[in-house]
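Got a structure here, written out as structure tokens. Questions coming.
All protein chains but one are shown in place.
Note that the chains are named A and B in the order they appear, and that numbering of residues resets to 1 at the start of each chain.
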Amino acid sequence: MANDPMQQFEIKKIFDLPKIAGQDISFTNSSLWMVLAALGVVVFFALTAKGKLIPGRMQSLGEMSHEFIANMLKDTTGPEAIKFFPYIFGIFFFILFANLFGMNPYAFTSTSHLAVSASLALFTIGLVVVAGIWKNGFKWFKIFAPAGLPLPMYILIIPIEIISFLSRPVTLAVRLFANMTAGHVMLKIFAIFIAFLMGSGGWKIFAAIGPIIGTAAIVALEFLVAGLQAFVFAILTCVYLNDVYHVDH
Amino acid sequence: MAAEKSYDDATKAADAASGGMPQFAIETWSGQIFWLFLSFGVMYFILSRFILPKIGQGLTDRGDRIADDLDEASRMQQQATQAEADYERALADAKAKAHNISETTRKSIDEELTAEAEASEDLFARKQAEADARIRKIKTAALGKIDDVAADTVGEIIAKIGGMKASAASVKSAISRVKG
Partner (left out) sequence: MSNQNGKPNFSEKPNDLKALEERLSQAKAKHTKSDTAEKVDGSILGMAWRLSTELVVAVLVGAGLGFGLDKLFNTQPWLLVVGLGFGFATGIRGVLRTAAKMDAASAHIPIGEDIEDDDEDD
């Protein structure tokens, strides 16, 4: 292993697949851990979905998750947005599982890649646009021009609203990717430093105690970040879904 | 993961060009996006079709059941309250009735007693009057006889002392004169 903190993000092929439309879609370590995250979510919640009247521990977990996401969507967007519930649920737990699986030192953190976080973000914002136009027709574009302003103000406000709207997927994507990348880079740098101190022998071995404690703290922080980023992504998706339902305000 | 094959040298070169961040190696993007859509899509399908409805159903069922149970309980509680009220009313009724009965009974007994007492007083008075009358008669009779006896005695005394015979009638009149 080279002492390169970026190496952990390298995408490696596990097996080749024929190119489709000139695009290389070979199965890679990233693919593996995305599939595992999706599989993890499915298996976990399949185990909790027992539908018993008196829930066991697993079923309670599943029901708590269900209510957590349902309340988040209801409070942030409104009860009418309930048809997006599976999507929010999926987004939250897919990102959460991918983040948490990535905490495993031998795993690959698929959410630390811009391609993945940006795709999720674009999918979310695409959903808002499509559902918004579907529900409101072309009136939906009024979200860029809030009613009741003096005419010259629109010259200012419309570009700002458009930039603001377009910033959303970028913010979503960058935040997830940057947080996951930064955390793992930090961990790797500490690990490299510890290895260096331990390897150089003598008194320096004892000096490694500092970075070890630091690493432990960062690991704890990273678990928090893993959950927080999934939560932020999900709740912002809920917030953005407001634009589907509250065009005239 | 020993079996992993690296992207080819061109990839490495591109990596270097993108500042060494594998995240910006654009040739890996299509693969990532493809597998993201595949895994997320399948997961979404299974979640939304099978798993989430089941969890949600369980939650609604339990909510309904609890609501039903609570309704049932409060219905029964109301019944109990009702029954209690009924019981109390019945108790009050019974008390009132019992009071009535005792009152009427007492009254009738009182009346009977009074009537009987009056009746016996009457009887007593009558008997007394009868007795009085009889006594008076006997007295009168006795008194009458006393006069006769006194006349006889006086006549005999007169005959013995005076040697003369006084007629009964004269003696009698004399006595009644003396008696005045």
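A few comments on the model shown:
Here is the rule we go by: a residue touches a chain if its C-beta (ideal position, glycine included) is under 8 Å from a C-beta of that chain, and two chains touch if they have at least 3 such contacts.
All of these numbers come straight from a predicted model, not from anything done at the bench.
Checked against the full complex, the one of A:Ser60, A:Ser164 or A:Ser200 touching the unshown chain is A:Ser164.
The chain omitted from view is touched by exactly one of A:Thr76, A:Ser112, A:Thr181 or A:Thr215, namely A:Thr76. As for the chain not pictured, it touches chain B at residues 63, 66-67, 70, 73-74, 77, 80-81, 84, 87-88, 91, 94-95, 98, 101-102, 105. In the full complex, chain A touches the omitted chain through residues 70-72, 74-78, 143, 146, 156, 159-164, 166-167, 170-171, 174-175, 178-179, 228, 231-232, 235-236, 239-240, 242-243, 246, 249.
Everything that follows uses one rule, which is that only the chains that are shown with their structure count from here on.
Each chain gets one centre point, the mean of its Cα atoms, and the points for chain A and chain B are 71 Å apart. Every residue of chain B that touches chain A in the complex is listed here, in rising order: 1, 3-7, 15, 20-25, 27-40, 42-44, 46-48, 50-52, 54-59, 61-62, 65.
Put simply, chain A touches chain B in their complex at residues 4, 6, 9-14, 16, 20, 23-31, 34-35, 37-39, 41-42, 45-46, 48-53, 55, 59, 62-63, 66-67, 85-87, 89-90, 94, 106, 110, 112-116, 119-120, 177, 181.
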